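Right, one structure below, let's go through it.
All protein chains but one are shown at their positions in the complex.
And then chain A:
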């Protein structure tokens, strides 16, 4: 899971609390889902177990917030390897839109109305992302363009899907 590697990346600038890791993640990906605290601590725990991070400071009697984590040499190597490998272009977990659309068609639901609502929702999100002024930091516009391009791809795919659905309705 890439969250682990992102956490390594977030620690590569120096030791940090779990809280800083979460804040750092959310600043790197401001337009996507925030990282849950629970996930940060589970991930740090696993990374520590695997020797990729180590605890460098722990105030006695403190909760998890008092623990400071640092990248180990092994962790740095793992991060470098991760950044070297391209992502396999696999079709992974079935997308929720696809699940709903297939289910709508298969159950005799109003697929066209579903597509219309989904289009509206995607277009609104694109507008929100485009309305945001260009940010000064180097990666926010890159993240935003990525999301917009994928929303656009969804919309194109939905167009094709709707065409097929409409044609099937006509020929029935």
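Methods note: a contact is a pair of C-beta atoms (placed from the backbone, for glycine too) under 8 Å apart; a residue touches a chain by one contact, two chains touch by 3 or more; residues count from 1.
Convention: contacts and distances are computed from a predicted model.
**Student:** Leaving aside the chains on screen, match the unshown one to its UniProt name from "Alpha-D-ribose 1-methylphosphonate 5-phosphate C-P lyase", "Cytochrome bc1 complex cytochrome c subunit", "ABC transporter ATP-binding protein" or "Succinate dehydrogenase".
**Tutor:** For the chain missing from the view, the UniProt record says "ABC transporter ATP-binding protein".
**Student:** Out of A:32, A:59, A:80 or A:166, point to the residue that touches the absent chain in the complete complex.
**Tutor:** A:166
**Student:** For chain A, which residues reach the chain that was dropped from this view?
**Tutor:** 112-113, 116-117, 119-120, 122-124, 126-127, 130, 148, 151-152, 155-156, 159, 163, 166
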